[in-house]
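Note that one protein chain of the assembly has been removed; the remaining protein chains are unaltered in position.
Chain nomenclature is as follows: A and B, assigned in order of appearance, with residue numbering initiated at 1 for each chain independently.
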Amino acid sequence: MKIVLTVSSSSIDAEFDPRFGRCAYFLVMDTETMKWEAFQNPGINASGGAGTQAAQFIAQKKVAAVISGDFGPNASAALNAAGILMYRNKDSGSIQDIVKRFNAGELEKVDVPSASGSHH
Amino acid sequence: MRITVASGKGGTGKTTVATSLAISLALNNPALPPLFLDCDVEAPNAHLFLKPAFKDKKDVSILIPSIDESKCTGCGRCADVCEYHAIAVLNNKVLVFPQLCHGCGSCTLICPTKAIWEVPNVMGVLESGITPLDINFAHGIMNIGEPMAVPVIQQLKKWAAPQPGQVVIVDAPPGTSCPVVESARGADFLLLVTEPTPFGLHDLKLAAQVAKELGIPVGVIINREGIGNASVENFCETQGLPILMRIPYDLAIAKGTAQGQALPEIYPKYTLLFQQLFAEISRMVVHQ
Partner (left out) sequence: MKQLVILSGKGGTGKTSITAALAHLAHNDTIPLVLADADVDAANLELVLSPNVLEEHDFMGGKVANIDLEKCIGCGKCELVCRFDAINHQGRKYQVDPIACDGCSACVYQCPTNAISMELQLAGHWFKSETYYGPLFHAALRPAQENSGKLVTMVKQQARLLAMDANYPLLIVDGPPGIGCPVISTVSGADMALILTEPSLAGVHDMERALEMTHHFNVPAVVCINKFDVYLDGAIQIEEYCHKHNYEVIGRIPYDSSIIEAMINGEPVTAFRPESPASKEIHTVWQNIIQFMNLN
């Protein structure tokens, strides 16, 4: 399945970036083949609506789920509407580690907005 | 005559000066006391000094989009044209984010199937009343979490219009960006209150530039004179900015204003001093 992780640079060795709307890059990955592609976040400097912009952007990539640290209420609403599942990762580790945990069902699934207000 | 009291730096004494001026004018002309507008809608304080009895209230709202799902085709044109990312179309569902919306109406106009209509979104409240000295008072209070002060200020100015010949005193918010510009727009004179410190000087320069951008004549009041140095005074001299009043740092004034007393209530001589200030401002405006 295709998933997205929020990361701070455009390589597979990138560090995980916990803030959904403000991450530097989105890493789209196929969890079976481990093939990946990184995209710059178009909304990183938006003063408002970064979360909704990010949600719309990754919705166009036709992913099934997104892994980040936190999702604000606007982003959550948008991702919910798009039918994209949200997962929280709170531990450190490489991208591969996080994907492994995701595949093993160890990541926390988000059903409600986890933080209030706009995120920076 | 409309006078806006601004500063650039926060905490220099705008509200103290604005309310003192209003009180002096009310005492001098009880037949037609001034209209006082507190445009610091994020953190309004003037009512603590002038103590109006509030009578009228009005919601401030802007029109935000609402979607008729039966007509919506999910084409996404509304999201395409929205400059504020306040409307998103995902999976053929339209989401509106009210706190991002600026109420411009563009999405409503562009929708090819007329699936959008507009509903008011309340973002604050306006209140008005009369003070013990018969000053007409009005202020706006922006709701917590709302980002934009400007629509509240705009609606306040329209709602609380002066009577013919009535002097209007506007208490502006701190800063130099859009809420201050909106508060100052339409003023005949900009009274800048500063303090004689490096922060006061730095921000006075910025505020003076705002006045220049808006083409409004300016005068300066140095408040808490004595706490700092002469750099503000020197700046005003070299720039030709008239210093119209100096208020010395005084513990009695600090304590009095802390308790919501305007200057004429602390030292009665300020009644006359502010009347003279107004006369000077009037002269300067006529000579423009």
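Worth pointing out:
Following the convention adopted for this analysis, contacts are C-beta pairs under 8 Å (C-beta built on N, C-alpha and C of every residue); 3 or more make two chains touch, one makes a residue touch a chain.
What you see is a predicted model, and the numbers here were worked out from it, not measured in a lab.
Of the listed residues B:K58, B:K93 or B:H202, the one in contact with the hidden chain in the full complex is B:H202. Across B:L32, B:L214 or B:M284, the residue that sits in touch with the chain not pictured is B:L214.
Residues of chain B that touch the chain left out of view are 8-12, 15, 40, 42-43, 45, 48, 81, 83-84, 102-106, 109-110, 142, 144-149, 173-181, 197-199, 202-203, 206-207, 209-210, 213-214, 227-229, 251, 254-255, 257-260.
Residue-level contact of chain A with the missing chain is found at 8, 15, 17, 19, 22, 24, 44-48, 115-120.
Just so it is clear, only the chains that are shown with their structure count from here on.
A separation of 41 Å divides the Cα centre of chain A from that of chain B. Residues of chain A touching chain B in their complex: 43, 46, 48-50, 52-53, 55-56, 59, 74, 77-79, 81-83, 117.
By the touch criterion given at the top, residues 79, 84-86, 88-91, 93, 95, 97, 99-100, 145, 147 of chain B touch chain A in their complex.
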